[in-house]
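To start, the structure itself, in structure tokens.
Of the protein chains in this complex, one is absent; all others appear in place.
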Amino acid sequence: MNALKRYWWLILLAAIAVYPVIGKPSPYRSGLLIFAGIYIILAVGLDLLMGYTGQISVGHAAFFAVGAYTSGILTAKYGFSPAAAMGVGVVFSATLAFLTGRPVLALKEYYLAMATLAFNEIVVTLIIGFEGLTGGASGLRDIPPFTIFGFSLLNHLHYYYFVWTVVVLVIASSIAVVRSPFGRALIAIHSDEQAARSFGVDCAKYKTRAYMLAAVYASIAGSLFAHYMGFIAPDDFGILTSINLLVMLFLGGIGTIFGPALGALFLKLLPEITYQFQDYELLINGIILIVVLVFFPRGLFGIFTALRNKIVPRMGK
Amino acid sequence: MKRFVFSVFVLMVFVALVAAGPAWSKEPIKIGGIFSLTGYLSWLGEYKKKAAELKVEMINQAGGVNGQQLVLISYDDNSSPEQASKVAQRLISKDQVVAMAGTASVPLSGAVASMANRYKIPTIINSGYAVDTSKDPYLFNTSHKTDFAVITAYKVFQKKGIKKLALLMPIGPLGEIGGTAARKYAAEYGVTIVGEEKFDVKAADVTAQLAKIRNMNPQAIFAFVTGEPAALIGRNMDQLSFKVPLLVSHGNANPGFLKLVSNVRTQMLVPSGKVMKPEALPDSDPTKKVIVEFNKKHIAKYKEPANYFSAELADAIDLIAEGLRTSGTTDPVKLRDAIENIKGFVGMQGIYTFTPKDHHGTRPDDMILLTVKAGKWEVPK
Amino acid sequence: MSDISHLVQFLFSGITVGSVYALIAVSLVIVYKVSQLICFAQGEFFVFGALTMTTLVSKGVPVPLAFFLSIIIAMALGALIQQVLIRPMKNTSVGALIVMTIAISLALRGLALLIWGRESHVLPPFSRGEPIQVLGAALQLQILWIVGITTVVLFLIWFFFEKTPAGIAMRACAENPYGASLMGINTQKTTLVAWAWGSGIGALAGMAVAPMLFTQYTSGIMPMVKGFIAMSIGGLGSIVGSVIAGLLLGLVESYTIGLISSKFSDTIVFALLMAVLVFRPNGLFSRS
Partner (left out) sequence: MMEKNGHILTISGVTKTFDGVRALDDVSFSVRSGDIKALIGPNGAGKTTLLNAVSGLNPPTKGSVLFEGRDVVGLRTDQIASLGMSRTFQLIRLFTINNATVLDNVLLGAHMHLRPTLLETVFLRGRIKRQEREATAKAMDLLKLVGIEKEAHALPGELSFGSQRLLELARALMTGPRMLLLDEPASGLNDAEVEEFTRLLMTIKQQGITILIVEHNMKLVMNIADDIIVLDFGRKLAEGPPSAICANPDVIEAYLGAQSKECGVTQ
């Protein structure tokens, strides 16, 4: 039983792998899970930055945009292979995060929130402004599907496996990060920056690194998004998307990696039910979020762990 | 503990609802509808949805198509390309529609186009999106080309001697498209573009741009924009006592716009389909009959006349039905070919003749230029 | 039109928009000063104020009465939200509070959609009349109303915080909540009052500008973001700072559009904001 408690995620992994075989999902169903997977990558990255390092970002969609547009432009206009374009996007996002990280992350709380929001807006207005390159507000079209070693991932199940492999890698590496000396430094920064500094943690450097990692994840998510959609427009990368990511974090349970992943999954599947409510959808979404925040401060993942502990009795630490 | 049990219950219900989904019988022919019912384009989504539903009803009452009834399955795209892409995929793969209709903006159309082409589902959009048949073989558009709107206005300008035109374009897709079209035909109709300014559609005030434009001494202003920003420009022009006509986009040919400009004195010029002014059409115009008939039913059902958006959707459904009729199958690829072969079909937006190179089908003559006088649409003299 | 009249026109345009930003920023500051919380739902009070008044006026309620009724309704709504939803959220992280107010704004927006539908609503101007010509530029009468209302509100705030016992208590509360509670000041109550004030002023901003705009259920997002920017530029806790910053923001926008580029005006505004945050993190007008 103790093993079940420790290795429950293996069951999850198996479920991800087996779902297409047993569930025989339509392209729509797998499409939903592909979008959910992309948002999980974004949310997990943001969790490293917000949940672990304690740095608020209301502009994370900026890096999502950078990844998507780098991939989109390089493949649709310059004939790059998708994998190469994704790599360029990663390098570009990491560089951008490196350059902006120090000055921006020196700010705290609301000021940081404001600066990241501004960063998001700047990226979006530049995308709209340089329409020759980006397609402007009308969007960028003709982005080819993803290919690896000449093998096209146009088939929805192939892409499902591809995206979810990335999801698993991102979650696994995030857990490796937070359960390592590196993650401990991040947590120390989150707890008490001055005290962390007194123990040799170069806070600016570690914050910037966490920011870069989150940016890299977001960029990868952006590339995956662009190749799946085949078309991207600035509307999907604005502040509203960034705010949605925040909501995913808190809905799922911030600072737990799995929580934000769960939050992303939930929020991306929720419209499947609430679309029927039409005009009431917005109100209902707001109320669901309020209820979770007030009554379940640890989010959906808190509910999940409580459930797990109920089923598997405590075995001691 | 109670809270815990409750949350488990909620979670299970959630999963069950997602898993179940609605079940449809196989009988009727399914057509997908994609409408912006929430988000910033939600004000026009409703018009389109209503018209599409009415048209399907009318076709079914007349016995359906090839003996089968039509059914419209429609979803909200939240005015977001991502959601539009998602619902398009849902319609294609889950609901297995034979064709789709709808969308409200260029980015939304782009997102849907990508899915339509990938899964080879004929789709009739209606927005400023210019269909390039070499890239979008499965896409058709019942919205008049922006070029036609510009040409329609320029013809009137030529008659009235308006030669100097200033552009006030929104930052965004419409501005990009409108500006391009305005420049393309300027020389042909003897119009000079004296300058261009841009503005943010969310702005509360555009007097700064208008002040600059006034310095250019134009005889008219062209703002290819829809809804509130269009009315806002008119109102700001009133405030500056800047008395030249304001040409706006054909997306304003709807009753909501009349309400918005009820207090505006600036002369608004709105290119439109003939649907907005059927009484001004000669009886010889074949579209008149179609418009009058649909309008009658629209008023009966919704207590308001059809508008430009309604006409776009009514025609979209009609064209799909026509394609189904002529091809006799529900195979989407054959349906596409059938729609592409439609010639001389009389709709509300005009007479459609598609070719492998032209998926808009309508002509400049299918548009008229309207103005607002005393809360009513008028044809300017 | 001469160059001067151009510049004057940009000035009017900037002051109009700037006043709205300033009012929203002030409403944010008042709540922030007392409860160290930035309410992301402030834009929704803007919408509720404008739409409530539009509805009342269209139902034949006289303008002054509609004006006060709308403010009172917004204040009550703000106080209710504070009591029911914000109070239980004590001792949570800034992030959680931000998300909570976002949740509230979603719910309020949803509510506005149900009450007023999707279409835009127009409020007639407070007074009818031709725009005044100043140096060749047109000045709308409603701008005078907006500037007047802003001035009165600022005076009332000053009077309240400086001259009334309740206001002085609130200031004490803002500076040192613990000390204030020792002095027997009811921090609960002052927070509640601050929320009511904040919501009222947010609504007021919406009402003042409603005749110049078209208001619908999503109209609150942009004023909220811009008000937030004004607040950050002015320094989070400073009423005077945020008023100046709000006006300045409006003017920068208007002159950027007029003299530089309308295409990148938003890029410039946001870049300016980032520069202020990075180089003057306590606001443009802070002393240290």
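Letters A, B and C mark the chains in the order given here, with residues in each chain numbered from 1 onward.
One rule holds for everything that comes next: a residue touches a chain if its C-beta (ideal position, glycine included) is under 8 Å from a C-beta of that chain, and two chains touch if they have at least 3 such contacts.
Quick caveat: nothing in here was measured; it's all calculated off a predicted structure.
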item: Contact list for the unshown chain, restricted to visible chains; value: A
item: Given A:C203, A:V247 or A:L262, the one touching the chain that is not displayed; value: A:C203
item: Which residue of A:V177, A:L240 or A:I284 touches the chain not shown here; value: A:V177
item: Hidden-chain contact residue, picked from the options A:G51, A:G67, A:G222 or A:P260; value: A:G51
item: Contact set of chain A toward the excluded chain (per top definition); value: 51-52, 54, 173, 176-178, 180-185, 187-188, 190-192, 194-203, 209, 212-213, 255, 317
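Keep in mind that, in the parts below, only the chains that are shown with their structure count from here on.
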item: Overall pattern in which the protein chains touch one another (line/ring/star/complete/other); value: complete
item: Higher-contact pair (C-beta pairs counted), A-C versus B-C; value: A-C
item: Inter-chain centre distance, chain A versus chain C - centres from mean C-alpha coordinates, in Å; value: 33
item: Residue numbers of chain A (touch at least two other chains); value: 279, 281-282
item: Sites on chain C at which at least two other chains make contact; value: 113, 263, 266
item: Of chain B, residues touching chain A in the complex; value: 3-4, 7-8, 11, 14, 17-18, 37-38, 75-76, 78-83, 85-86, 89-90, 92-94, 106-107, 110-111, 113-115, 117-119, 129, 135, 171-173, 175-177
item: Chain A residues touching chain B - in the complex, by the definition given at the top; value: 26-29, 31-32, 35, 128, 131, 136-139, 141-143, 154, 156, 225, 229-236, 266, 269, 271-273, 275, 278-279, 281-282, 295-296, 303, 306-307, 310
item: Of all residues in chain C, those that touch chain A in their complex; value: 38, 85, 88-89, 92, 94-96, 98-100, 102-111, 113-114, 225, 228-229, 232, 236, 263-264, 266-267, 270-271, 273-274, 277-278, 281
